[in-house]
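So that we are looking at the same thing, I have put the structure below in structure tokens.
Note that this complex is displayed minus one protein chain, with the remaining chains in position.
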Amino acid sequence: MIRRIVATIMILLLGTVLLYMTSEMPRFGDPANPTNNELSARYMEDVIEDVNIPNIVTAIITDYRAYDTLGEATVLFAAIASVLAVLAMHSDSGRGTKLDE
Amino acid sequence: MNDFVLQTVTQILMPFIQVYGIFVVLNGHLSPGGGFAGGTILGASIILYALTVDVKAAEGIYPDERAEMVESASVLVFVLLGLISLMMGRNFLTNIGIFPSPETGTLLTGGFIMPVTLAIGAKVASTVITLFTHLFEEKKS
Amino acid sequence: MAEIFHVLLLTFLIVCAVAVAYIRDLLSAVILFAAYSLVMAIIWQQLDAPDIAMAEAAIGAGVTTLLFVVTISKTRRQE
Amino acid sequence: MNIIQGLVDNYFYFASIVIFLIGMHIMLTHSNMIKKIMGMNIMETAIFLFVVSIGYVDGGSAPIVIEGQTIRFINPLPSALILTGLVVGVSLTAFALSLVIELYKCYGTTDSDEIMAIRRREQ
Partner (left out) sequence: MNHLPIVVICTSLIGAFASPVLGKGRPWLPGILARIIVPANAVLLGILLAHVGDVGVFHYFVGGWAPPWGIALNVDYLSLYMAMAIHVISTIILVFARGDLGHEVRLDGHRWYYTLFLLLVAAMTALAFSNDFFNIFVFTEVATIAACALIAIKAYRECVEASFKYLILSTVGSGFILLALALLYMVTGHFNLSLVAGEMAAAAEAYPMNIMVALVLLIVGFGVKSAMFPLHVWLPDAHSSAPSPSSAILSGLVVKIYAVVLIRVILTVFGRGVLSTAPIAEMLLLLSSAAIIGGSLFALAQRDIKRLLAYSTVAQIGYIYLGISLLSESGTMGGLVHIFNHALMKTLLFLAAGAMIHQTGLRDITKLSGIAKKMPITMGVFSIGALSMVGIPGFNGFISKMYLATGAFEAGKPAFIIVILLSSLLNGLYYLPIVVRAFLGAPDEGEVFTRDRIPLSMTIPLVALGLACIYFGLIPGPLLELVRRAAEHLILL
């Protein structure tokens, strides 16, 4: 019970800070935001020249930032390997045994 | 589940869902979608079949050994495509300039994007099915 | 007009999230979570990000819900 | 008043922060493990919503180039990254759920408090 109250208070504190911060952020949807810089401009203007495909999002995930996508395929691989390993290892013997025996 | 209507509808719908999934994968670079969305749709179609018609039959379509092969092969293809550019003396995962890229707006455009999307699609579909069958059935391996 | 629609969708999201917290029947919570994911997909369509909208509709509402349902069928339904 | 005005202007950020907090609350205070994982998913999608709304531009359109047309697009980078993030989220969920199934077989419960109680009784 105490744990729940402490967690709730911590989350309320965090929430106050985060919401206060939200009011000071760059305005939502404003074309003059810091994120709309030369970075996104290059993706939009040169995508045909650079990658030769019209879908900019696909161009980013499979070419500009393909290394991230490789990492992400690795996450999927890690997840499936983990699930198979855990389910296979616990399938029959050893289940429910305690550690110190 | 032994509902006749459900089974029939599923069997009629299956090919359409799969064709749509393949379409989403193949057209990922021209329209919204891509390996992730399309792969999930493909995987979901098999799961739908497993749930409504027969889990055992679905496993017959996609056995464990094949799943493990596809899992490993698809990621390996990704890494090896990256290493090809390394062999050609360019940086890892360099695309244009190494891989041919025909005119804009066609299916094969964009160098290695097509094979990469296919690999991701296969990987995601396979992962979804394997996760489902293993959590559902937990066979002995 | 679009703003009102957005606010409605966002309110629905918040209500869904709170409901997931308070419903003690896990299966109902999962179904609510699927609804939450679908609304999230609509919001992403509204934010002009169709790629994520498709992925979310397939992954969030489809696969994640399915995995939850399978897990609940293997374990206990009540919290 | 400034704060209220800021929150109203940034209503997408506001909503995603609220959902983030709700998700985290579910994750940290519920003892049922499946609920915890649901909270994890809600928290993650809230962050994804936050990131994607950073990329939104008023009057922008979906980032697909149409030949011969110059129109304003939304910022494509957050969308691309969140596509990756979604898959990471589902991987974590799947692994966590497989652990829950194993724990249910070992302890016969999906409640972490009950598992703690069982372990304390055994010691």
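First chain written, first letter: the chains are A, B, C and D, and each begins at residue 1.
Convention: a contact is a pair of C-beta atoms (placed from the backbone, for glycine too) under 8 Å apart; a residue touches a chain by one contact, two chains touch by 3 or more.
Owing to the predicted nature of the structure, the values given are computational and were not obtained by experimental measurement.
Considering the entire complex, the omitted chain makes contact with A, B, D. Touch with the chain omitted from the figure is made, among D:7, D:22 or D:43, by D:43. By the touch criterion stated above, the residues of chain A touching the omitted chain are 17-18, 20-21, 24-26, 33-39, 42-43, 63-68, 70-72, 74-75, 77-79, 81-82, 84-86, 88-90, 93-100.
In the full complex, chain D touches the omitted chain through residues 20, 24, 27-28, 33, 36, 40, 43-44, 47, 50-51, 54, 77-78, 81, 84-85, 88, 91-92, 95-96, 99-100, 102-103, 106-107, 112, 115, 119. Although one chain is not shown, part of chain B still touches it, namely residues 65, 68-69, 71-72, 75-76, 79, 82-83, 85-86, 90-95, 97, 141.
Keep in mind that, in the parts below, only the chains that are shown with their structure count from here on.
Centroids built from CA atoms put chain D at 9 Å from chain A. Each chain gets one centre point, the mean of its Cα atoms, and the points for chain A and chain B are 21 Å apart. Multi-chain contact residues, meaning those touching two or more other chains, occur in chain B at positions 31-32, 34, 36, 104-105, 124, 131, 134-135, 138. Within chain D, contacts with two or more other chains are made by residues 11-12, 18, 25, 53, 55-56, 62-64, 67, 79-80, 83, 86-87, 94, 97-98, 101.
Of all residues in chain D, those touching chain C in their complex are 11-12, 15, 18-19, 22-23, 25-26, 30, 32, 34-35, 37-39, 41-42, 45, 48-49, 52-53, 55-56, 60-63, 74, 79-80, 82-83, 86-87, 89-90, 93-94, 97, 100-101, 104, 109-111. Across the complex, chain B meets chain C through its residues 24, 32-34, 36-37, 40-41, 43-44, 47, 128, 131-132, 135-136. Only residues 2-7, 9-14, 17-18, 20-21, 24-25, 28-29, 53-59, 63-67, 72-73, 75-81, 83-84, 87-88, 91-92, 94-95, 98-99, 101-102, 105-106, 122 of chain D touch chain A when the two sit together in their complex.
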